[in-house]
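Of the protein chains in this complex, all but one are displayed in their positions.
== subunit A ==
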Amino acid sequence: MTMDSSRLSRRGFLGMGLAAGVITLTACGSDNDKASSDGNATAANLVMTVWGGESDKTAYQKRIDLLVKKFPELKVTLQLIPNDGYAQKVQTMIAGGKGPDIMQVAESVNVYSSKNQIQPLDELASKAGIDLEKRFGSIGKLYSYQDKVYAIPDRSGAMIVFYNKTLFAAKGIEAPSADWTWDDALAAFKELTVPGKQWGYAGSGWWAQWWSFVYQNGGKIIDDSGKPAVATDEVIEALQWAGDLIFKHGVVPTQKQYADMGADVGGDAAFANGKVAINTTGFWGISGLTKSKIDWDVAPLWKGKQQAVTAFGSGLAVSRTAKNPAAALKAIDFLTSPEAQQQIIATDQDVPANIEVQKSEAFLKPAWMTKPVNMNVFGESSGFVYRAPFIPQWNEMQKAFDDGLADFWLGKQDARTALTAIQKRLETIVKPA
């Protein structure tokens, strides 16, 4: 009798285990609950997620403070998530039904839009009277998927050229300009290189860099029909040019030489140390250099057959779980208005996407700048920005490039072989929408 009862309770526990399993199962399986109701833009508690570090937090918080001051009925809680964990954290928040009302998105925006995890904003934006083209210029509809806008641009700046003025002056080379051709650039790199000690250019191993050359050369990573097109002559030629800078001309440090400069030293750090004369990176390079001992300035990127340059930035989207999308959009409307966007440059965070602010004195001569820097480059470059393919499989595509180009960047493979293999891989990853 006693044995029986204890066996029964053991079975009971097993049953509980199964039940718990089933509950977890159903909880995970049926997340697609009701679409959020279209609330009116009255009082709302909003959660906003952004990535970055402490300085980003300050910048966003200042803008939110301005917002709340103007619209006291809106309450915004800012959640800063470290870069590395951002995607995962937001993924679990949305999957758990508690997604952020306002979320920062960038290149991987269409991971969310293609799966209906963020809401199309066209209607809300036009209702709120936001003219995207007028406010943000050519990048107004950057974060679109299948002709619908899913995020409002918030920060946006082209990749720019940083050059070491001292080294340029010593060789009597004129400052880089948008009119430089590949040959002009190469000639300058060669002049500025001292074998084994100093290099003309920091290199272009990052997608943002060599893709600029691809688009300058008339190539495309993803063609207009949505298919990968990286094994074309234009792309191959551009990549080979970038690779030749390292192995044929020796004007860019090899990976080995970089690894010897210290742990995690890349182009930005090598430029700040005066080891390379030219570096191509984004706005953050400026704040990184305000304390550097070298004398530097910035210029727009050179050109190939045509002008083209990658832009960095991010937008603000409204997740599907937002209870009051209208209020969220009202907040975004204000956050991207000149009044709030001014804080982005005032706090030395980034380039504001609002072109009115980009042209303002506050942007061209920021208070924190320790020396005159040609801030006009961002305005000058904005017309050159190409439309990068923000496909839903963005992360997988980047991994395919990382894997497929590993040998190329070590000088063990030519561009044609590498890109032909990558094209095959991409064809299995990228399915045209």
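General observations
In this section, a contact is a pair of C-beta atoms (placed from the backbone, for glycine too) under 8 Å apart; a residue touches a chain by one contact, two chains touch by 3 or more; residues count from 1.
The definition used in the following text is that contacts and distances are computed from a predicted model.
Looking at the choices "Dihydroorotase", "Aspartate carbamoyltransferase", "3-methylmercaptopropionyl-CoA dehydrogenase" or "Sugar ABC transporter permease", the name in the UniProt record of the chain not drawn here is "Sugar ABC transporter permease".
Within the set A:K115, A:K134, A:K171 or A:K323, the residue that contacts the chain not displayed is A:K115.
The chain that is not drawn here is touched, among residues A:E123, A:E396 or A:D414, by A:E396. Counting over the whole complex, subunit A has residues 1-2, 5-6, 9, 13, 16-18, 20-25, 28-32, 87-88, 91, 94-95, 111-112, 115-117, 255-256, 259-260, 262-264, 393, 395-396, 399, 402-404, 406-407, 410 touching the chain that is not drawn.
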